[in-house]
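Below is a slice of the complex: some chains, not all, each in place.
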């Protein structure tokens, strides 16, 4: 089993820069996170964007699609900001023979109480058993990407009405 | 989505009792772990055993089977000690219409660097998309339970030769 | 032993609000932090300000001084943003019969790798044995407040030249 992780920024990768008292998207957390979890599968991490997902453009989404299409791996995990995760997922529909699972976090991975480790675990567990398609794994629930939306006020994903 | 978590003890639930300088299987960690991960699915936790898995007997395994059979839920997550996880899984073969995923941890959930949160996330992600059967989710890999074994020296699960 | 903790905001109390993708000073972390550390002394927490210390004004500093003077306790711990900690400390000089120790954090207390717990521990250890005066406890070093400055680029406190 081998998977490619494409990182697009978002809350999961936010770090705190004391020197500037700012809080920005930093280096991808997913590599250390997977190694600390003692995973035995092969993976490669490709950092495509380091953006808050509210700042992502159509060009950014096209870039992500082109990177997914170019990937030799069949299994693609994408870490992404939660606010526009469904919009990017919509742009990845119709790529043949690839299983693509998006995940992210409501609290930065560096936080003590972050949901990042659980969410990534959930995405990895689903990714390897799902048929090709585009999915979102958030809050412990794995769904086709076009069936969920973020409830911003409640900070969670929910089924689309 | 609703799942039943059956807890059988093991390292994942080990706590440290300072008053006795001992280290024992304690209360199941899975409920707080799932709540802290902000899962939105329904779950119920049933504590069946609080044992190191090396101490489990045939009667214990029969008890676990009977609790799985009695469960109204179709999705069953079992947290279990890693040393005899495959032995208990073998006793659960042939239960119709249930998807059963075992997981556990090499380091207690209370540890800073525990693999518990990732493993449970991985098991939950796989559980909801797998067909009925008995599986093990450890080290980020989900396998039919009869295809893996623990490599005790390396503290990880591997494919059976 | 009894101490009063006056909280003035700063990085130590920064939390992440997913709903707004912002990162702001939140509720004081010090109460839960001390309780989680199983301290046996009495303490009371008084939240005076919830500000980034770069935003603090002379009025804010006068307010802190008046709260310290009004405190019935002899031992005062102040959690404060690091950028202007020395400026506020300078305003507290000359209060008779009180030992005042400032501390804070370079990474929010909610972070896995925060220096908050260590810094607060260090401040508490020093506070109870120091003679009256105004001190800063950062990076494991306790100094009279007028003898140190923050090295912003290196994110640490150092002796004044």
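Order as written gives the chain letters A, B and C; numbering starts at 1 within each chain.
Going forward, contacts are C-beta pairs under 8 Å (C-beta built on N, C-alpha and C of every residue); 3 or more make two chains touch, one makes a residue touch a chain.
Here the structure is a predicted model, which is why all the values come from computation and not from measurement.
Q: Given the 3 placed subunits, let me have the overall number of copies in this structure's complex.
A: Whole-complex copy count for this file comes out at 4.
We take it that only the chains that are shown with their structure count from here on.
Q: Removing chain A only, and moving nothing else, give me the connected sets of chains.
A: Take away chain A: B | C.
Q: Please indicate the chain closest to the centre of the assembly, with centres calculated from CA atoms only.
A: Closest chain centre to the overall C-alpha centroid: A.
Q: What are the two chains with the most C-beta pairs touching?
A: A-B
Q: Measuring centre to centre with CA averages, how many angstrom lie between chain B and chain C?
A: 43
Q: Using Cα averages as centroids, what's the distance between chain A and chain B in whole Å?
A: Averaging C-alpha atoms per chain gives centres 26 Å apart.
Q: Just how far, in Å, is the C-alpha centre of chain C from the one of chain A?
A: Their C-alpha centroids are separated by 37 Å.
Q: Could you list the positions in chain C whose residues touch two or more of the other chains?
A: Within chain C, the residues that touch at least two other chains are 112.
Q: Please give the residue numbers of chain A that touch chain C in the complex, ascending.
A: 11, 14, 16, 18-19, 21, 23, 52, 54, 82-83, 106-108, 110-113, 152-153, 155
Q: What does chain A use to touch chain B in their complex?
A: 1, 33-34, 36-41, 106, 113, 115, 117-130, 137, 139-142, 155-158
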